[in-house]
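What follows is a structure written as structure tokens; I'll ask about it next.
Entry: chain A
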Amino acid sequence: MLQQVLEGTEASSLVVIEDCVDHDGRPVFHCFCSQLAKRCESVHLFHLENPAGVFLEGANISKVQSHDGFSDPLQWEEQNRDPSSDRIDLASALDFLGHLKRTPVKTSPVAVVIDSLTPFLQNYPGYVICRALQRLLRARLESDGIEVSQVVAGFHGDLHDDSTAAALRHMATTWVQLQEGAESPTQGGAGFHGNCEVLHRRKSGKVIRQAEVYHISPQWSLTSRVQKAPVRPVAHVEQEAQVDPTANLTFNLRLTDTEKEARSRVVLPYMHHHRKKAPNKPAANPGGQIFYQPDDVDDFDEEDPDDDLDF
Partner candidate 1 sequence: MFTELNVILGFDHLKPPKGQFVLISDSLTDGSFLIHHFLSLYIKGGWKVCLLALAQSFGHYNAVGQKLGVPLTQAREKGQLRFIDGLKCSLQMYTCAPQEGQGENPLRALRDKKATLRPLYDLVKTQICSEEGVLEGPTLLLVDDLSVLVSLGVSAKDVSDFMHYCRVLMCPTQQGYCRVLMCPTQQSQGAIVSLVHKDADVEDEENSTLFRHMAYHGTVHLAVEGLSSGYSRDVHGQSNLY
Partner candidate 2 sequence: MLRGALCTTYCPEILKLATQSGIFVYRQPSWKRKYSPPQVGDSLFCGDNMAASTGKGGVTSFQKKSRTKTLQIPGTRPSSQGNQLLVSTGVPSLDHIIGGGIVVGTVLLVEEDSFGNYARLLMKYFMAEGIMTRHPLLLSSAELHPKQLLRDLPAPVSDDIGKAALHQEDVSSEKNVEKEATMKIAWRYQNLRTEQPELGAFSKFGHYYDLSKTMSSEMIDTAPSRLFYLPDELPLEEQGMWNSIRNPAYVKLLQSIQDVVREGQFDLTVPQPKDVSRTVLRIGLHSLGSPLWGEQDGGTSHDTSLPHFLHALRAVLRTSLTACLITIPTHLFQDMAFTRRLEKLCDSVIRLESFAGSEKEQNPAYKDYHGLLYIKQLSQANSLLSYMPDCNDFAFKLRRKKFAVEKLHLPPELQDSQQREQDDPVAALKTPSTGCFSTSGKSKLDF
């Protein structure tokens, strides 16, 4: 699913990529940048936490318009302010649309990439950001002169409270939560990989939730597939954690497969009676046979006969 969203085969207007300290989301973000630069006519990159260069390696730079919210987000650098530079501060950055319009507008829909919402969320309440994003998505060619096909935003899940995450989750059409994945043996040192949980809402209203594994090649192409049996590693660990009480015994408590088979073949006395009721089955042993004839008073009950005994 992640790959489809990335490549544009699965339409999604607002993609939020949530990462955490243990798993850096920037490689995935990088893939979006380079893919969008291929796919769309123009990409607007609002970078607040990293220099633009981090995301542009290998991308078609001519298509990317970057807005620098990294260098001076709080306007601490007044004296050396260069009016010609494209530096934006946090307050003005929220007017995404205004920044888009200020640049020479390309005709076709554009894509907007925001490297992290975290700096916004630290300075403004969550609803302000939600509104700003909504405004951006609502822009239409006729009224605003610009149309946004896709917004991709990063988000550091462990720096915000749950309500902020919930509000954003409500807005997003695709939510990608990145997790540390097990080391994949096939891939060598090059590239990145990890697990992610994708929550995708189609326009039709269908909601897809998938756990996936992704891998990014050094050329920033991402492949993802549905995670096979995601529960298995967890169960495996639990099994190991349990102490096996039969491990170091002087006698044998285990049965080999052949022994188990032999055990299953043993006909217990009462079974013969049951077999007789199934007429098509031949008697198990042609040799000695045990006959057990239940009589009328024979109580063939399921209950534990020793139930009343007090140990």
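Here are some notes:
We adopt the following convention: contacts are C-beta pairs under 8 Å (C-beta built on N, C-alpha and C of every residue); 3 or more make two chains touch, one makes a residue touch a chain; residues count from 1.
A word on the picks: all candidates are chains of the complex that A comes from, given by their letters.
Bear in mind that the values here come from a model prediction, so they are computed numbers and not experimental data.
This complex places chain A in touch with one candidate out of 1 or 2, and it is 1. Taken in their complex, chain A has these residues touching candidate 1: 21, 24, 26-27, 49-51, 53-54, 57, 70-74, 76-77, 79-80, 118, 122, 156, 158-159, 189-190, 192, 218.
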